[in-house]
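With one protein chain withheld, the remaining protein chains of the complex are depicted in position.
Going in written order, the chains are labelled A, B, C, D and E, and every chain counts its residues from 1.
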Amino acid sequence: MMYICRRVEFCASHRLHSPVLSGTENEVLYGRCNNPNGHGHNYVLEVIVAGEVAPDTGMVMDLKKLKDLLEEQIVDRVDHKNLNVDVDFLKGVIPTTENLVASFWKLVDGKLSPGCRLHEMRLWESDNNMAFYRGEGGKVKVHSEK
Amino acid sequence: MMYICRRVEFCASHRLHSPVLSGTENEVLYGRCNNPNGHGHNYVLEVIVAGEVAPDTGMVMDLKKLKDLLEEQIVDRVDHKNLNVDVDFLKGVIPTTENLVASFWKLVDGKLSPGCRLHEMRLWESDNNMAFYRGEGGKVKVHSEK
Amino acid sequence: MMYICRRVEFCASHRLHSPVLSGTENEVLYGRCNNPNGHGHNYVLEVIVAGEVAPDTGMVMDLKKLKDLLEEQIVDRVDHKNLNVDVDFLKGVIPTTENLVASFWKLVDGKLSPGCRLHEMRLWESDNNMAFYRGEGGKVKVHSEK
Amino acid sequence: MMYICRRVEFCASHRLHSPVLSGTENEVLYGRCNNPNGHGHNYVLEVIVAGEVAPDTGMVMDLKKLKDLLEEQIVDRVDHKNLNVDVDFLKGVIPTTENLVASFWKLVDGKLSPGCRLHEMRLWESDNNMAFYRGEGGKVKVHSEK
Amino acid sequence: MMYICRRVEFCASHRLHSPVLSGTENEVLYGRCNNPNGHGHNYVLEVIVAGEVAPDTGMVMDLKKLKDLLEEQIVDRVDHKNLNVDVDFLKGVIPTTENLVASFWKLVDGKLSPGCRLHEMRLWESDNNMAFYRGEGGKVKVHSEK
Partner (left out) sequence: MMYICRRVEFCASHRLHSPVLSGTENEVLYGRCNNPNGHGHNYVLEVIVAGEVAPDTGMVMDLKKLKDLLEEQIVDRVDHKNLNVDVDFLKGVIPTTENLVASFWKLVDGKLSPGCRLHEMRLWESDNNMAFYRGEGGKVKVHSEK
């Protein structure tokens, strides 16, 4: 078993606001991240794929194919976007780092080359904050219902 | 003459859109940065101050005072904000990196400790794009008039 | 199960010297790190917390609370300190990266939000040296007895 | 159980080309990495060792010994080299990141201090591409036979 | 006057060897960089352009045009190449960082948007070694004659 990691970047804006909390509760919980007009980040996403090394190629999976998959499924849909408004697969999702990485997981899982599986996704919101997910314990519920 | 540099960070959202250009011209010029609902960045600002080293303290300027000045004048007013909407001193300013750094310059210039002068301000929008300003050639005109 | 990571920094001085070794043994073992008057580092600490994502908030744990906990329990007590002399919870502890991270673990473990557990602590002494701990195999014995 | 990580760097050139594929297949699979005259990278290798912390020293393993081992076994043999031509232990190995890290593993595994074991090796080819290996599932077959 | 910086990356292999020095002199001067089969780097190039900020756009120069120019003139011609063999404009040039940055300067100088001028080019061969050039003192002679 070998693991490969591909890193991609995108920049986006978002606002943290829960539909099931009051205005004051949102302010207390999210602080400056609840600013009504939003703010933004340069996000860094690290995607780790596990598989066997093919002796004929020396590769777990063609890194170019992995890059293309990540761009098609994720980067092209979130880069230079407002995550609360512009992204179909994030409708109704509070765009915390946790919910983003769980949503990205669903878009890539099952689409890798044969014999490969998604091992981990790491999403950095800044140099100081990150969330990572390994697909453990069933799908994360990313939608909040009012 | 000695130079000291203090680095601060903030995250914000913005949209590049010029009031004197048509919708199509804006799309062509700014590309994805013209997205109507905006996007965002983790900005890094480096502020360089020039002055003599005081023999009694070994310092050009108290770095804590410089940090406090930058937070009061800049970071507290732009961090976790929408630069097109939330920031008074950016009203009517297209928030390109060039215009931002020129605007920040005005907020700090002349407020340093006696004997010190602002030498350079560098603003990184991402790892790949940066603008810097040295106060050369008079004040930069940052406002676009319709 | 989701994992969140918070990164904090502090700078401190230390000297590596074991009370159960002779002066020569200490010099041979620790080399320049045994310098009697000490040296120092900019440390980077990454703290990883595991838990379920709360659907109402989209968060594993309020990152602000995690940051406050880390500052209160660790950063405020070690930042700009001499780790051999100034820090009560490090009395009698050889301040290697391994012993530091095991000591920090004890200060945070059990103090997280309900439903969360400490998954890993990573302490970088420099860009080249790091130790991490996952709470495996019982508490690490960090005190050397003469 | 505690984990320590040592990071080393080397720069080298390589060409990706499989002896069991046709010229066209190689071009399609490896793209620009198949350039006949090669290209190169600044590689970063992170080696993670697991073990108990010795109470007398506060260390899992003498980091100096680990560094010396890595330099002797790996860095001195690949730094400023052409990985396809100059390195004996890579003869017949397609120098992908996966094959390199598996080859490095064999050179270090079993040579650590008593009580320590190799936990993970991470090899960064660039800021965007990395492979890591944990010794799972038997030895990786790194040689392609024509 | 405002300055903008665009950063691009490429990876390439090279060998340092002067045609006017003996084999031994080359070995002594360049050390490991004289390895006959070459080695390689992940290069980082920072290009700084000076100009006035246009009030209608808030920009010194369209960053997309600058990026396209750098890719067309430099990156596409050196990325994943052997700098001693594959690159027409480097024929007969010892590919030191100094000679590379002077050669790149010639490819971009005079091709910027009206009103802009090339201010500085910085080329990092690794985290530890860099050369920069400001076009001072006439063109650098990059060709060694036997």
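Here is the rule we go by: a contact is a pair of C-beta atoms (placed from the backbone, for glycine too) under 8 Å apart; a residue touches a chain by one contact, two chains touch by 3 or more.
Keep in mind it's a predicted model, so treat the numbers as computed, not measured.
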Relative to the complete complex, which of the depicted chains are touched by the chain excluded from display?
B, C, E
Absent-chain contact - pick from C:D68, C:D86, C:D109 or C:E136:
C:D86
For the chain that got dropped from the picture, name the residues of chain E it touches.
16, 18, 20-21, 29, 31, 93-99, 101-102, 127-134, 136-137, 140-145
So which bits of chain C touch the chain we can't see?
9, 11-14, 32-33, 35, 37-42, 79-82, 85-86, 126-127
Can you list where chain B touches the absent chain?
1-8, 52-53, 55-60, 62-64
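Keep in mind that, in the parts below, only the chains that are shown with their structure count from here on.
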Chain A and chain C share contacts with D
The chain whose C-alpha centroid lies farthest from that of chain E is chain C
I want to confirm something about chain C and chain D. Since they are copies of the same sequence, is their interface symmetric in residue numbering (over half shared, so same) or not (under half, so different)?
different
Match interface A-C to one of A-B, D-E or C-D, accepting only the pair for which over half of the contact pairs are the same residue numbers.
C-D
Distance between chain centroids, defined by C-alpha means - chain B, chain C (Å):
36
Can you compute the centre-to-centre distance for chain B and chain E, using the mean CA position of each chain? Integer Å is fine.
29
Sites on chain C at which at least two other chains make contact
none
